[in-house]
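Sending over a structure as structure tokens; questions will come in a sec.
For this view, one protein chain was removed and the others were kept in their places.
Order of writing sets the chain letters: A, B and C. Residues in each chain are counted from 1.
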Amino acid sequence: MNLQEYRRRARAWLEANAQDTEAEGTPDAGGVAAAKAFMARMYDAGYSGISWPGEWGGQGLTQAEERAFAEEAAGFTLPTYVFSIGLGMCGPTLVDLGTPEQKARHLRPLLRGEEIWCQLFSEPGAGSDVAALQTRATPTEDGWTVTGQKVWTSVAQHASYGLLLTRTDVDAPKHKGLSMFIVDMRAPGVTVRPLRDMTGRAHFNEIFFDDVHIPAENLVGQVNDGWSCAVTTLLHERLSISSGVGMGGRRDNPVAFEALRHTADTADPVVADQLVELHIRSRALALFNERLSQETKAGVFPGARGSAAKLLLAELTMFQADLATSLAGPEAVAYEEGGGRLAEAVSLAPAMALGGGTNEIMRNIIGDRVLNLPPEPRVDKNVPFKDLKVNG
Amino acid sequence: MNLQEYRRRARAWLEANAQDTEAEGTPDAGGVAAAKAFMARMYDAGYSGISWPGEWGGQGLTQAEERAFAEEAAGFTLPTYVFSIGLGMCGPTLVDLGTPEQKARHLRPLLRGEEIWCQLFSEPGAGSDVAALQTRATPTEDGWTVTGQKVWTSVAQHASYGLLLTRTDVDAPKHKGLSMFIVDMRAPGVTVRPLRDMTGRAHFNEIFFDDVHIPAENLVGQVNDGWSCAVTTLLHERLSISSGVGMGGRRDNPVAFEALRHTADTADPVVADQLVELHIRSRALALFNERLSQETKAGVFPGARGSAAKLLLAELTMFQADLATSLAGPEAVAYEEGGGRLAEAVSLAPAMALGGGTNEIMRNIIGDRVLNLPPEPRVDKNVPFKDLKVNG
Amino acid sequence: MKLVLTEEQRELRGAVRAFLASASPLPEVRRAAESETGHDPEVYRRLNGELGLAGLVVGEEHGGAGAGYAELALVLEETGAALLPGPFLATTLATILLTEVGDKELLPGIAAGTTLATVALDGGRALNGAEADVVLAIEGPRVLAVRGGDRTPLTTLDITRRQAKVDLGAGEEIASSTEGVARARDLFAVAVAAEQLGVLRASLDAIVGYAKLRVTFGRLIGSYQGVKHRLADMHCKLEQAESIVRYAAWAADEAPDELSSAAALAQAYAGRACFEVARDNLLLHGGIGFTWEHDAHLYYKRAKADEVLLGPPRAHRTRLAELLEL
Partner (left out) sequence: MKLVLTEEQRELRGAVRAFLASASPLPEVRRAAESETGHDPEVYRRLNGELGLAGLVVGEEHGGAGAGYAELALVLEETGAALLPGPFLATTLATILLTEVGDKELLPGIAAGTTLATVALDGGRALNGAEADVVLAIEGPRVLAVRGGDRTPLTTLDITRRQAKVDLGAGEEIASSTEGVARARDLFAVAVAAEQLGVLRASLDAIVGYAKLRVTFGRLIGSYQGVKHRLADMHCKLEQAESIVRYAAWAADEAPDELSSAAALAQAYAGRACFEVARDNLLLHGGIGFTWEHDAHLYYKRAKADEVLLGPPRAHRTRLAELLEL
């Protein structure tokens, strides 16, 4: 079937099945059930794992079909958020590095939405520097025992499984003593605690591991080779982020140009000029993203240049929330029932600069990998982890 | 005599002697002769080296009198520019570190304006990192022979003497193999070449040393202790800069707020708002400088905080030249005879950010010495100079 | 012009700082902010009792300390740095207004800390408007005191300071003075700028401290120029904001002719600088700065709330343009 025909059928399916669905970030139990039912329909229709190998439940088609469906789906709001970590990061990592048994056991339920996955890399003491993590996995006769803490884990409260990065050798340098495991989130000793953020709500979780047993067959890749496994996962993550970057955000964003042009006093030429500045920045980033996706379609992989788009989106997000509240004045920060949309926006704005790599990390990536500038002298490369300076 | 009386007499002398003098940056030969004559009168009247020790030609008074005269003199334009390096850096260094013979020979002629001094530290390969300099001084039986190149030397074309920093031991780490000398600028092998800068004029010189003989008694301080001598000189330099920083610049600056308010189209509210921004930045820096000088008078030495004022002045200088040319439009960059004042300003603007330490160096100083942040790991501290990575 | 502190002023600042450090550390601030009243009445009582701050700028004839705005600015800088919850700024604005329009009745009670007063700002918003005994309303040159009225508590971005919408019923006119009201508005700007200076300073102190503790890639983050140079720029904002606030407070005490432009300058500069520094403090903390438990967001939200407290920031720049005759 040619691409056009594929597209047409995809659109037809979406119109029939995704008309009144809605994405609501992390849903409640009821929402999760509905989302799972939707994923099952989507899987059965052949639109989940389109480019994944057929033997593990995928459709075995090409990136072209994958992209065609994504483009058609962009016009709808699918309730697939809870599956995004599994579909975007954990699944692809298992496809690349999992054992045949792991693939057979996990990929189909993941694609069909029966099992939700989360990713367990970051720790309070290891943010930008993930490889400094301190969660320990110590060998037992039939597997491993894990103790430690992870943070910034989304959808963990609904997850059946997690992809866990741990330290298995403290005598090796930081990057050489890590191992990756599949962990059962329902196993004894696993505690999931919602993490309240500055908006007052919990978009993420903290996970505590307390002598959690992991069977030997749950090891992903080789022992102490976890860093290269994690790099694979993070590469898939960056892809799924940068492909989505700046793709407009929701149309009803109260701090975007289209909203402010109606709410701000544009009769004041200075205010009008500030909106012109917002328009310029928004268009500049949107056109850059469009150019990156056109290059991708033309087979030119953006690679680290996606970090520039991520940095610019973080800066734009902060700029427009700041501008919108400044233009609105007192009403923006003290309001009656239902008047808090600008306050919400300014509270949420920092998230874009902190998630998926800080602005400083993005600048390092651009400098090192796009401009090929010389690296910082590294003091942590070849030191045994136990002798390395880390956060207490 | 009390300070008030001192002030009164100083003002009287200035009114009688400095009415129609003018400062013109580096003067020509005629200007130098006039400047020397003025310095001689000023010295004979007791207003040169006011706080310098009496035995070496100073007046032996306190900082209070020194400051009182400077404040009175601020209302006049004295032709003392060619002596500023000698009076601000070289002289004070000799007062602190010179031998009795050196002081006896050099300080009085310096104060009286008979001999002009220049400072010879920077090299093409050693800018921010002065201690990386490569000009060599090799011992002879009756002194030293110097070969190398210096740059960014002002008033060198008129100078009788220079304070020279050289490398005398390449096996020692960079800071431990330097020595300071007094060099006769008329000695054989010394070549002074004007350095044309981006304004098209020569505000500075390059100096070439070609087997120049320096007598042993011209050593300042100890052999291989030149770095600490240089620190003394640079401290005096920073003082003389930061004390002058932002003190208004000349009243007829064509890119300052007072000029732009008359030339710019302030009927346009956006233009008016841009001038408000310029006013805010100008006032913020001026008030900061005023506060620093009030603290100094109160006996609180600003120290490294002066670097913040220097950084802000560099940024303001660039901001206002950029703004002024943008507001003026095409006329600013293409003009008939005499219309080039804005073009001149935008050509000269970078100088403030490059002379006396770049913006990056200022930020390092503020971070390290004001905020006491941890230092960068240094790769150049204890390596023998000959093994160190330097500019070819 | 006087931009440096006297010995007495440094002592005052030290006393207030020490009091707030012991009586209202940040954990207490959170507890008080989320409590019924939104602040700790005992702390407010001691602030006015032991330290006599409610009546700081109130003339001695009305039971105040008769101090100047240079002193008031120091106090507000400290209450701002401590994010002190409660009505201190509200009552301060009220004392300023009453003093400038020459009120005799209400000042003593406020100075004694027994009357809780506030001022209805543009749009009928009043800091601590729900708890206040008296809301002062400005109508042209007239100042009205409203004891009842309809008070609607508002939800605030800044949880450490409450606001209410006040529907001003009939209030009694207590004074009328065009000059007094105009001067009071300028003094409001100076007072808020002083608080902003404190919020800015505390935000910078927080990230400088963290940069000396937090390690990434085997080094303290403060040793990276990417962080160090940002902190240096933040320090430059602090130096300038402090210079401007000192100047504006001096103008309030000594140079009435310069007050209006100094006040507009103070709001235009300090409001922006304070938000930028509070924002960068939060961002440079990384993920931890985004958590509710960390204090960075409290400063970030106070900075934004203060920036717009006296109207959209643009208003101060417009005023400056007028005063500069642009």
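We take it that a contact is a pair of C-beta atoms (placed from the backbone, for glycine too) under 8 Å apart; a residue touches a chain by one contact, two chains touch by 3 or more.
Just so it is clear, the model here is predicted, and its values are computed rather than measured.
Student: Looking beyond the chains shown, say which of B:Phe38, B:Trp152 or B:Trp227 touches the absent one.
Tutor: Here the residue in touch with the unshown chain is B:Trp152.
Student: Specify the residue from the set B:Val82, B:Ala328 or B:Val370 that touches the hidden chain.
Tutor: B:Ala328
Student: Spell out the interface residues on chain A facing the chain that's missing from view.
Tutor: Residues touching the hidden chain, for chain A, are 261, 266, 269, 272-273, 275-277, 279-280, 283-285, 287-288, 290-291, 294-295, 298, 300, 305, 308-309, 311-312, 360, 362-364, 366-368, 370-377.
Student: Applying the definition given at the start, please give the residues of chain C touching the unseen chain.
Tutor: 224-226, 228-229
Student: Name every residue on chain B in touch with the hidden partner chain.
Tutor: Output for chain B: 122, 124, 127-129, 132, 151-152, 195-198, 200, 268, 270-271, 318, 322, 325-337, 339-340, 343, 346-347, 350-351, 353-355, 358-360, 363-364, 376, 378-380, 383, 388-391.
Basically, only the chains that are shown with their structure count from here on.
Student: Can you give the whole-Å distance between the Cα centres of chain A and chain C?
Tutor: Chain centres of chain A and chain C, defined by C-alpha means, are spaced 40 Å apart.
Student: Go ahead and note the Å separation of the Cα centroids belonging to chain A and chain B.
Tutor: Centre separation, chain A to chain B: 54 Å.
Student: Could you list the positions in chain C whose residues touch two or more of the other chains?
Tutor: Correct list: 219, 227, 317.
Student: Note the residues in chain A that touch 2 or more other chains, in rising order.
Tutor: Answer for chain A, listing residues that touch two or more other chains: 268, 270, 379.
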